[in-house]
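I'd like to ask some things about the structure below.
The complex is shown incomplete by one protein chain, all other protein chains being positioned as in the whole.
Every chain is named by a letter (A, B and C) in the order it is written, and numbering of its residues begins at 1.
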Amino acid sequence: MKLGMIGLGRMGANMAQRLLRGGHHVVGLDPKPEARSALEQQGGESAESLQALVAKLPTPRLLWLMVPAGDVTDATLTNLLPLLGAGDTLIDGGNSNYHDTLRRAEMAAEQGIDYLDCGTSGGIWGLAEGYSLMIGGGEAAVERLRPVFETLAPGKERGWGRVGPAGAGHFCKMVHNGIEYGLMQAYAEGFSILRHKEAFDFDLVQVADIWREGSVVRSWLLDLCSDALQKNPQMIGIAPYVADSGEGRWTVAEAIELNVPAPVITLALLQRLRSRDAESYADRLLAALRNEFGGHAIKKE
Amino acid sequence: MKLGMIGLGRMGANMAQRLLRGGHHVVGLDPKPEARSALEQQGGESAESLQALVAKLPTPRLLWLMVPAGDVTDATLTNLLPLLGAGDTLIDGGNSNYHDTLRRAEMAAEQGIDYLDCGTSGGIWGLAEGYSLMIGGGEAAVERLRPVFETLAPGKERGWGRVGPAGAGHFCKMVHNGIEYGLMQAYAEGFSILRHKEAFDFDLVQVADIWREGSVVRSWLLDLCSDALQKNPQMIGIAPYVADSGEGRWTVAEAIELNVPAPVITLALLQRLRSRDAESYADRLLAALRNEFGGHAIKKE
Amino acid sequence: MKLGMIGLGRMGANMAQRLLRGGHHVVGLDPKPEARSALEQQGGESAESLQALVAKLPTPRLLWLMVPAGDVTDATLTNLLPLLGAGDTLIDGGNSNYHDTLRRAEMAAEQGIDYLDCGTSGGIWGLAEGYSLMIGGGEAAVERLRPVFETLAPGKERGWGRVGPAGAGHFCKMVHNGIEYGLMQAYAEGFSILRHKEAFDFDLVQVADIWREGSVVRSWLLDLCSDALQKNPQMIGIAPYVADSGEGRWTVAEAIELNVPAPVITLALLQRLRSRDAESYADRLLAALRNEFGGHAIKKE
Partner (left out) sequence: MKLGMIGLGRMGANMAQRLLRGGHHVVGLDPKPEARSALEQQGGESAESLQALVAKLPTPRLLWLMVPAGDVTDATLTNLLPLLGAGDTLIDGGNSNYHDTLRRAEMAAEQGIDYLDCGTSGGIWGLAEGYSLMIGGGEAAVERLRPVFETLAPGKERGWGRVGPAGAGHFCKMVHNGIEYGLMQAYAEGFSILRHKEAFDFDLVQVADIWREGSVVRSWLLDLCSDALQKNPQMIGIAPYVADSGEGRWTVAEAIELNVPAPVITLALLQRLRSRDAESYADRLLAALRNEFGGHAIKKE
C-alpha cells in the first residue's frame, strides 16, 4: 500500500523503514532535511509540506501520524484535515491520551474520514522485531489496512489487532505503559537489593542472565536489564533521574476514575516523581519535625 | 552422576525426571509410595528411609533436598547429617531463608560436608523447559556437580551459575520471588483496569496475545496471563485470595534491613495480605471514623 | 450581618445555627420543609425559592452556598446569578473542586459579583467548636465578611483566614482532606495491628485514651477513634466499606500534576478503593497466575 508518514523521528523513521522493507510505498514528511533524505535513501519518497504530502497520495488516502502526543498532534490535524476528504484514513500511532483521541475521531468522522488510534509498542527495537499494535476504530478501516499492520507487527497474525472502537487502542497502550512502569520498578528494586547485599558481592549481569533462562521472571525487559547492566554495571554517570512521558500518570488517573486500586503501578510513578524532586521539601519538613518533638539532630546541608 | 533426591513432591519429582532423562541415576525418597513408584517407572530407584537412601549412594555421596522450607528441612538435616561423612555434598534446592542456609552450611562444614544452596525457579514448567538455578556455596563443589546443573538448567551454559558463597543462592532466589510479586501485581492491576473500562469491552485474552509479540511488556508471566485468561476470562469460582509462601516477605524485610526502598515489591506483598484480610478491621474503623466527624452514613453488614 | 444560606443539610443547618447564636440574621433556603422550619425555630427566616431568598436580603447581598459540590452547585449558580447584581457577594462553602471555583469566580466577576471560596472543616462538631475556614478570593470581600467568619470560626482571630486568591480556599481544603485520609489510615492501621496481636489482648479504647494525653500522636482524630472504639470495639455490623467524597482523589491528581510524590495520601485513597472492590479481579487473576506457574492451589469461591 502507499501511505504518508507524518513525523520521521525515532519511531516514525523506523516504522517507515519497516514498511518499505515490506514492499509498501512510503511518503515521509518531516521538518528535518536529513530525516527526509534518510527515507529517500531507503527507497521512500518525501514531502516538505502537508500539501505536498497529500498531493502525492492516491485517493482514498492513507496517512500515519507519528508525532509527539498533545499539542503537536492537534496542530497537525488542524492543518491536515482541511486537505483530506471522505474515505481517507488517518492513523494516530503516537501516545495520545484516549480522551483526545475520542475528540479527534469525532472531528474526523464529521468529514467522513476514518480515524484509527494505534497504540504502538516496541521502541527502537520494533524495526527489527516488529511492533505490538493495539488498534481502535472502525472495523472496515482496520481491515482495509491489514497489509500495513501485518508488515509492522512481528508476524502476519501476531502482535496486532483491533481491540475496540475509537480510543480503545490508545487506552490499551496507556495501560500497557502503566504495567511497564510497574515491571521496570520491580526489576530495579530487585537489582538494587542484590547490589546492596555487599556480603555476597553479586555480579548483577550474571544474575540477570541466569534469570533470563527458565525463571519465572524472564522477560524482554529483563533482557534489556542485562544489556544495561553489562554496559555500565555501576551505572556511572547516569543520574538517578527518571522521566515519565504521560501514559503512567494517565493510567493512575484512569484507575482511580474506575475505582480500581492499582498500588504498584501508582507507586512506580510516584517513585519517578521522587527521583526528580531535588528539593524534597517533604523530607526536610520531616527532619525538622523530628527535631521539634524529639530533639533529634538535623543533618545540615 | 548418581544422586539422592529427598522429596518427590511437585518440584522434586519433576527434577528427578529431568535428571533421569538426562542420563543421571536418581534414588528418590518420599513418604508417599505412589511418588516412589512413579519414579521407579521412569527408571529411577527409590528408598523408604534416609538410611536406605544413603546406603544406595556411592561415596562421596550427592544428595538433593527438595522438601518444604523451614522445619521440615531442619528435621531432615538432623536425621541425615549423622549418616553422612566428609566429602559428601548436600544441596538444598528449596525456598529456604538464607539465614537458615548460613546456619546449616556451617553445621555441615563442621562435618566436612559441602553444602550448596540452589535457588530453583521454573515451577511446574521446569521439567520441560529447564530450571533457572542460582547456586551458593563452594566453587569446587559446584564445579563437581556441573553435569547435574547442566541437565537441570535450560541449557548447558545457560540459566544456571554459582552466584556466591553459601546463602547467596537462596538470597538471590528470594529477590527473584520478590520481583515476581511485583511483576504479577503489575499485570493484575493492568488487566483489572482494562476489565473495568466497560465502554471498550476489551477481550483480555486478545490484548494479552497482542502484547506477547513485540511489546515492551512481553514476558513469560504474560504468556501465563494469556493462558489463565483463556481458561477462565471471568475468573469464575476463583476466590480473590492470594497466598504467599515467604520469599516475598523476606525480600521486604531484607530490603528494609539494607535500607533499600522497594515500594513496588512491598506493596505487591501488602496487597496479598489485604486479599486475605477478610475482617478488615482497619476499613471498619475508617467507616466508623467518617461517621464520627462527618456524620457520613455507614454501610451496614 | 444578614445573609442567605442556600442548603440546610448537615453542614448548612449547623452553620446557620452558629451564625444565629452569634447574632447574625440568616435566611435559609432548602427544598425540605422540616429543614426550613427547624431554622425558623432557631430564630432564622426561610425562603422557598431563590427569588424569595434574594428578595429578603438587603443589598449588597450576601449569600452562602452550602450545597453538594459539582452539578448542584452549577445548577444553583445558573439560576442564582441572574438574580444578583454588582456588589453582591457569593460564598461557596462546599467541597468544590478548585478548578470549578476558578471558572465560577470568573463568571461571577463578569457581573461584578464577589465570589469567595471557603473551605470548611469541622464536620458535625463545627456547631459547638467552630469551623476551620480557608478562604480564597478578593481581600476587600473577605474583610467585609469578617464578622461572619469570626462567628463561624473557633475564635475571633483563630481558625480562619484568607489564604489566597479565588480557588486557594478550595485548594487548601482539598489538601486538608488529603492529609485527613492519610491520618485516618495511619490510625486505622495501627489499631488493626494492635487488635491482631492476640497474645496481648489489648483494650483499644484504653490504648487510645493513653495516647490522647501527652503522646506524639495525640489529635482530634484520635479523640474520635476513642469515641468510635468505645461505642463499638468489635466494629460489629459496620461493613469494611470506606466511601470517598472526591477531595482525596483530587489531591492525588494534583500532587501528580505538580510532580510532588505523595505516597501516603495516595495509598490511603487506594485502600478506600480496595475496600469497595468487591470483585477484586486483580486478586483472582493473581491466584490463577500462581496456579499457572507453580501449580499452587486456588481457593474456590
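Simple rule for what comes next: a residue touches a chain if its C-beta (ideal position, glycine included) is under 8 Å from a C-beta of that chain, and two chains touch if they have at least 3 such contacts.
All figures in this text were calculated on a predicted structure; none of them were measured in a lab.
Looking at the complete complex, one finds that the omitted chain is in touch with A, B, C.
From the options C:Leu83, C:Ala186 or C:Ala243, the residue with contact to the chain not on display is C:Ala186. The chain omitted from view is touched by exactly one of A:Ala109, A:Ala140 or A:Leu286, namely A:Leu286.
Counting over the whole complex, chain B has residues 216, 249, 252-253, 256, 259-263, 266-267, 269-271, 273-274, 276-277, 282, 293 touching the chain that is not drawn. Although one chain is not displayed, its contacts with chain A can still be listed: residues 10, 123-125, 184-185, 187-189, 191-192, 195-196, 221, 224-225, 227-229, 231-232, 235, 237-243, 245, 263, 267, 271-272, 274-275, 279-296, 298-301.
By the touch definition given at the top, chain C reaches the unshown chain through residues 121-123, 126, 129-134, 136, 153-155, 158-161, 163-165, 167-168, 171-172, 175-183, 185-187, 189-190, 192-194, 196-197, 200-203, 206-207, 209-222, 251, 254-255, 258-265, 267-268, 270-271.
Operating definition for what follows: only the chains that are shown with their structure count from here on.
A simple rule picks the central chain: find each chain's mean C-alpha point, then take the one closest to the mean of all protein C-alpha atoms, which gives A. For the pair chain B and chain C, the distance between C-alpha centroids works out to 48 Å.
Chain A and chain C, compared by their mean Cα positions, are separated by 39 Å.
Shared interface positions of chain A, defined as residues touching 2 or more other chains, are 216, 259-263, 267, 270-271.
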